[in-house]
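For this view, one protein chain was removed and the others were kept in their places.
Chain naming follows the written order as A and B, and within any one chain the residues start at number 1.
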Amino acid sequence: MRSNTEAPGTPRDWLQFGLGAVVVAGMCFPALWMIYSSFKTNREIFRTPYALPGTWHWENLTKAWNEGGLGVLYVNSILVTAASVILCAGFATLAAYAFARLEFPGRRVLYRIFLIGLLLPPPAVAIALFTQLRDMGLLNTLWALIFANAAWSLSITLYLMSGYFRTLKREMEEAARLEGADTFRVFWYVILPMVKPAIITTAILNTINIWNELMFALLFISDDASRTLPAGIVRFSGFHSTNYALVFAALTITTVPIMILYFVSQRHVIRGLTAARAD
Amino acid sequence: MAIAAQNNGLGGGRPGEGAGIANLLFVIPALTLYALFVLWPLASSLYYSLTDWDGIGAPRWVGLANFTRAFADDIHLASYVHVTLYILGTLVFEVSFGLVMAVMLNSDRPGFALLRGLFFSPVVLSMSAAGVLWNFVFDYRTGLVNAMLKGIGLGDWAQPWLSQPATALICVMLVSGWKFAGLYMILFFAALRRIPRSLYEAATLEGAGPIRRFFSITLPLLKQNVLICGLLAVTGGFAGFDLFFTMTNGQPYNSTEVPVTWIVKMAFDSDQLGYGIALTVILTVVVSLISLLYLRFAERSHAVEY
């Protein structure tokens, strides 16, 4: 807040940067420790906890990959995340368009009902949802997670999308209407291209949330074949709880990709979050 | 802000665009999904909460017995005390720490963007990975913290961090702060960017130091954001499960038992789904009530406009 207008390189700037860097380094250390420890032997981790590996044991990664069945977990996580994000984005965009631009019976009431979901914590229904999914025969299938995650992401997505619709000018739509396009055509050819940035932003936010989702995954999936990463990693680490090297290798394999995704799409993530909560 | 939307969230359709039932078609897919997996379980919870049900046999109507039991269940009641402490902890370790870091990292100079990015990065990690990682940090026998203490000759200070009531909950709060301070930092950072620079310049000319400027300019102008972040911390805290589940699962001696871990234990470990569902109903009511009260409070002390 203060340094923007001051000359660069003043001692105060350095102090500010230095302090910030120390705190950030402290925050990052456990994660870094985890990553480089995953290349050590277990004995090395106990004996010299902080040192870098003497030799880099890349085979830890393959061992963790095989023993943890991480391949299956990865595929399941990707399927669940992709399907729920797409489902949610599609449904929410359609609905947001209707709420923002169209008139229909029950519009206000329905919008409010959707907003209830913003304040509800998922555990509020977890058990009832469990019994319901069981009766529907969906437990232990990826569908259970896809539907539950998509439905529980709807409220926030819809809210963000309607906010974005409000910022759009109506000229293009009106022009299209004058040329005789019906509502669906307007939506498809005019609206969709315009709201693409908002779709991408919400999709990235939902991706992070759903990729990391644990409770539904623990409760609805008991079969190894359809388990997702967060639940799988908890099981794996319990089973190999004193083999630090192996658990760290598994953690590294599962967390590094999402970190890369984050650093690549950092701007979208931050824009989405600030739009979601702080405005 | 989520709440503002409840009042003015609708842009308003235009009559000329057709007020037909056909337009409802746009909402039907989302509504179906939402009704099936959010609203219906919410409604059926109300029914199941009035039954004695082990998940296997047929639910048996017991009236309010589950609720009577819930209010006599000392661990259940204590779980609300723990979650309250936890939320207070998150207000310090997540919201306040995030705010301080937002101010500290608020600069356009090279390097600061990287620091912000790194500071935020734990937010995108899964809770389960974070919990597992920190279990290794806090382990009594082989953990990083105790190894560090021994390394600097303070071996006597080594503690079973996650196994004694005095420290377990604080450890969970710290990890929670580690995980989420970045989120609040980013939220505050975005708001800080909107504060006109001229205000600070004027204050500096009048001789106000950085701490004075923080309390007399930054904090008042961020009041609205602080309130919203507080709401996030409160509602998020009540729903807290992942970190507790992976780190302590309610132990030692139920001192880190929070409503959701207790609900899951009652429902699944002890095969009492009816009772577990009754506990979820209580949780829903509590969270809704607190949100509403909080919102009223936030509205009354409405933020300074700028």
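Structure notes:
One rule holds for everything that comes next: contacts are C-beta pairs under 8 Å (C-beta built on N, C-alpha and C of every residue); 3 or more make two chains touch, one makes a residue touch a chain.
The rule is simple: contacts and distances are computed from a predicted model.
Missing from the rendering is one chain, named in UniProt as "Extracellular solute-binding protein" (options: "Putative tricarboxylic transport membrane protein", "Alpha-E domain-containing protein", "Extracellular solute-binding protein" or "Ring-1,2-phenylacetyl-CoA epoxidase subunit PaaA"). Annotation: of A:G54, A:G71 or A:G137, A:G137 touches the absent chain (contact as defined above).
By the touch criterion stated above, the residues of chain A touching the omitted chain are 130, 134-135, 137, 139-140, 219-220, 222-224, 235, 238-239, 241-242.
If you put the missing chain back, the residues of chain B touching it would be 54-57, 68-69, 72-75, 139-141, 160, 162-165, 168, 248-249, 251-254, 266, 268-272.
Note that only the chains that are shown with their structure count from here on.
Measuring from the averaged C-alpha position of chain A to that of chain B gives a distance of 16 Å.
Chain A makes touch with chain B in their complex at residues 1-5, 8, 13, 16-17, 19-21, 23-24, 27-28, 30-31, 33-34, 46, 49, 87, 90-92, 94-95, 97-108, 110-115, 117-132, 147-148, 150-152, 154-155, 158-159, 162-163, 165-166, 177, 183, 187, 208, 211-212, 214-215, 218-219, 229-231, 233-234, 237, 242, 244, 247-248, 251, 254-255, 258-259, 261-263, 266, 269-270, 273-274, 277-279. The touching residues of chain B, when paired with chain A in their complex, are 1-2, 5-6, 9-11, 13-15, 17-24, 26-27, 29-31, 33-34, 36-42, 44-45, 48, 55, 101, 103-109, 111-112, 115, 117-122, 124-129, 131-137, 142, 144, 147-148, 178, 181, 183, 186-188, 190-192, 195, 197, 200-201, 204, 210, 213, 218, 225, 228-229, 232, 235-236, 238-239, 241-242, 245-246, 259-260, 263-264, 267-268, 273, 276-277, 280, 283-284, 287-288, 291.
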